[in-house]
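As you look at this complex, bear in mind that one protein chain is not there, while each of the others sits in place.
== chain A ==
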Amino acid sequence: MQPVLNHIKHAVIGFSLLGLAFQATAATKVDDAWVRATVPTQSASGAFMTLTADSDSKLLSVATPVAKDVQIHEMTMKNDVMSMGPVKFVELPAGKAVKLDPNGYHVMLMGLTGQLKEGESVPLTLTVENAKGEKETIEVKAPVRALTNMEGHDHSKMH
């Protein structure tokens, strides 16, 4: 009940005070966000999560105070060659849970300002745009999980 009330409150504030209609459509759900721990002086790491938008949308960007540069990368595997590179956005089809995990899209945190230690949490700000061009920002606190975390290596389901 509480979150719904909050949404309504946001919506009301959005419409009446700021007149920003898009605030009422705050509609992308973020689940299981986490960041991979680093060793000292390691300058990059990855952030992972599951995104579900309630209307066709795109994840445009991610920002965090712990890294100088944040990019969205896509990892593809062909003939056991792992290819990685930046993408402009990630499509979030309506109602579909899109995983940003070590097997596909992920958020690259580059130029880290310090070591990321297990147990800490990293603030992430996501910018999502819907089909109407309305932008939404979502704040997430992503826990830092062990460097040795094997999440995303469950290939058993593929065979």
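Quick note on the criterion: a contact is a pair of C-beta atoms (placed from the backbone, for glycine too) under 8 Å apart; a residue touches a chain by one contact, two chains touch by 3 or more; residues count from 1.
One rule holds in what follows: contacts and distances are computed from a predicted model.
Participant: I notice the complex is incomplete. Of the names "ABC transporter permease", "Phosphoribosylformylglycinamidine synthase subunit PurS", "Protein SCO1/2" or "Acyl carrier protein", which is the UniProt protein name for the chain that's not shown?
Facilitator: From the listed options "ABC transporter permease", "Phosphoribosylformylglycinamidine synthase subunit PurS", "Protein SCO1/2" or "Acyl carrier protein", the omitted chain resolves to "Protein SCO1/2".
Participant: Give me the chain A residues in contact with the hidden chain, please.
Facilitator: With respect to the unshown chain, the touching residues of chain A are 36-37, 39-46, 69, 71, 73, 75, 77, 80-86, 102-103, 106, 108, 110-111, 146-150, 152-153, 155-156, 158.
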